[in-house]
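Data first, discussion second: the structure below is written as structure tokens.
Just one protein chain is left out here, and the rest sit where they should.
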Amino acid sequence: MDQIDQIFVSLKHWAVHFFPAVVQPLVSAGLSIAALIATFGSIFAITTWVERKALGRIQNRLGPNRVGPFGLLQPLADAIKMLTKEDIVPVSADRVVHYLAPFALIIPVSLALAVIPYGRNMAPVDLDAGVLFFFAVGAAAEVAVFMAGWSSRNKYSILGAMRAIAQMISYELPLVLSTISVVMIVGSLSLVKIVEAQNHFVLGFLPGWHVLTPWGFAGFVLFMIAAAAESNRAPFDLPEAESEIIAGYLTEYSGFKYALFFLGEYWGMFAVSGLAVTLFLGGWTAPFPFLVWVPSFVWFFAKLGALIVLFIWIRGTLPRLRIDQLMSFAWKFLLPMSLINIVVAAVWHFAAGWSFPLASLWRWVLCAALVAIPYLSFGRAMAGRRRFPKRVYQYAT
Amino acid sequence: MSPVFAILAAMTLASAIAAMSFRKLVHSALSMILTFSGLASIYLHLNAQFVGLVQVLVYVGAVAILVVFAILLTRDSTRDSSVRSLAKSWLTGLLVAGAVFGTLAAAILGSRALDRAAPQAAEITVKKIGEQLMTRYVIPLEVVALLLTAAMIGAVIIAMREKEGK
Amino acid sequence: MNPLHQYLLFSALLFSVGLAGALTRRNAILVLIGVELMLNAANLNFIAFWRYSPNPEALNGVMFVIFSIAIAAAEAAVGLALIISIYRHYKTTNVDEVNELKG
Partner (left out) sequence: MLGTGIIKGMVETARNFVGSYTDEARLTTSEYPEEKLSPKENARTFPFLVFDTTDSAAGLRCVACQICEKECPPKCIYIEKSKTKKPDYTGKPQLFPAVFDIDISVCMSCQICVEVCPFDAIKMDQAFELSTSDRFGGLLLHKEDLAKPNDYYISIHPSEAREVDERLAAEKVKAEAKAKAEAAGSASEPKPAIAPTTKPAPAQPQTGASATPAPATT
């Protein structure tokens, strides 16, 4: 079983050993990059198909079903359409910046993909400060969005870019703060070490994933909300709201550059989902001891797929927020909750030293209460203002 | 001179000069981002991984975005793009900058104390930095925390819209 | 000329570019960018000295740069807030025109 688990690692070693020792690190890096681009390129294609199909079914439609069996070749048709379209640049646009913006998005996003451990010994780059690296390159994506919006010389584009920057800055705080609780517990910024810290079983059968602890669960929820906002996904897709600011900073993009932006946004979503899997869902570890024989990368990509489906599901369910709701949600709910979560994680850390009977149970109950009480009081404060009449819907029962 | 440093230094310097000489403010800000990224890569080249990443996070992710926001909020670039963008005393400024560089270069090149080779690169983990921050540098850390809070409150108060009545 | 000289010369050059920009440009935001460049040049000096110091384990340079970055961030925030507030008063960000103190 170990051979299958390490098949990609040994394949790479085998391929690299044909080259002279001087260029071996270079070849190894090149192989990793090629594998990453191929893997995430195909995940991107599949995701667009799944997304359109699932959204269609959620809305009681059929979804794409013309190109190929079940419309499976739809991504291919889309790609051909995108790449053969005319590349239009507005006359008054700032040509150089307009041209560079898609690349300024795609480069940091693909760099962010490089630090995630995809399986046992399968992290393309194992940085000591992996989490920091991830957020540092993620910050560069904001610049790309601004470049796209400003250079288009279009009021909708600049509006979308301003919204995007305001939103990304506001939601980066809860994103980083919910990560910090994990970093605090594990004691390392290295994503490989974070996964290894979760590679054990509680009571012999429950996985040691962070999501199964009170602070981890709260952190996971906060992280996923902030991640949806960071990757401009519904219900936080205000920067590219088609119905109000005609796709925002993407308005003036067409053809190949639009396709690059589209790819960059999806890769951003995969990267942030991959980080969520790594931080909270145990990365490549198996959920149960009797399933350890399944190769580690299978677990990682299964969890990644589940999170992608969750994103699509949320997109099909929730309507878009207003900009003031978006901002007050970030600053008045997510930020205090993630700060509280850090305190809870600290309590969890120190309660590990308790030595009276049923200490671990008490620790669990205490931390759960510490998370639940602020959550409930926030909810009470937010819901207390308005009551909506019951809504009616054709298929609601 | 290592080729990596040469390339990075050339890129950083070129974008710094560009940042200071573009007419459009947004172009200046974008070149500034390039300068900061170049400096971050030089830090990485100098084996200071944590500092390099913090540089990207703070300068590209926060300071650059703040600058861009300020540019868009003040909207001065469109109005006087035809007017000269240099201050009245630009020649004096240039001379002062040249003199400063001359002094610094003379001091650096004349110094004997700098003739030493790089020691073996130390393994600087984030953990070590954190431990130092929490032990030896804990008072500066607290002071910086206080400073950041004060700066945040101050910035909010300064930029807050004044009341209509006043 | 050994590597340390190069780093220091490069940082001196960067400092001078920032200084020249801060002294010659009229726009307050560009002056701020020049100041940031000068700060960064100083940071590079710290890192270079730390790297070439006999005892890199001491982490003095790294610590100094971390604090310096934090202070630079605060400085940028306050500086830009000041610029925006000046712009509200005078409807300009030109440093030559903002030459008198007013309440």
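Per-chain residue numbering starts at 1, and chain names A, B and C are given in the order in which the chains are listed.
Everything below uses one rule, namely that a residue touches a chain if its C-beta (ideal position, glycine included) is under 8 Å from a C-beta of that chain, and two chains touch if they have at least 3 such contacts.
As the structure is a computational prediction, the values presented were derived from the model and not from experiment.
In the full complex, the chain left out of view touches A. The chain that is not drawn here is touched, among residues A:Ile80, A:Leu291 or A:Met382, by A:Met382.
Within the whole complex, the absent chain has one touching residue among A:Ile33, A:Ala54 or A:Ile246, and that is A:Ala54. The residue touching the chain not shown here, chosen from A:Leu11, A:Leu26 or A:Leu62, is A:Leu62.
Listed by residue number, the positions of subunit A touching the unshown chain are 54, 57-62, 313-314, 316-318, 375-376, 378-380, 382-383, 393, 395-396.
Everything below uses one rule, namely that only the chains that are shown with their structure count from here on.
Taken as a graph of touching chains, this assembly forms an open line, each chain in contact only with its neighbours along the path.
Taking each chain's centre as the mean of its C-alpha atoms, the one that lies farthest from the centre of subunit B is A. Put simply, the C-alpha centre of subunit A and that of subunit B have 30 angstrom between them.
Looking at subunit C, no residue sits in touch with two or more other chains. Those residues of subunit C lying in contact with subunit B across their complex are 1-10, 12-27, 29-30, 32-34, 36-37, 40, 43-44, 47-48, 50-57, 59, 62-63, 65-67, 69-78, 80-85, 87-88, 92-96. Within the complex, the subunit A residues that touch subunit B are 97, 127-129, 132-133, 135-140, 142-143, 146-147, 150, 158, 162, 165, 169, 172, 187-189. Of all residues in subunit B, those touching subunit C in their complex are 1-2, 5, 9, 12-13, 16-17, 19-21, 25, 28-29, 32, 35-36, 39, 42-43, 46-48, 50-51, 54-55, 58-59, 62-63, 66-67, 69-71, 73-74, 76-77, 80, 84-90, 92-94, 96-98, 100-101, 104-105, 108-109, 114-119, 121-122, 124, 128-129, 132-133, 137, 140, 144, 147-148, 151-152, 154-156, 158-159, 161-162.
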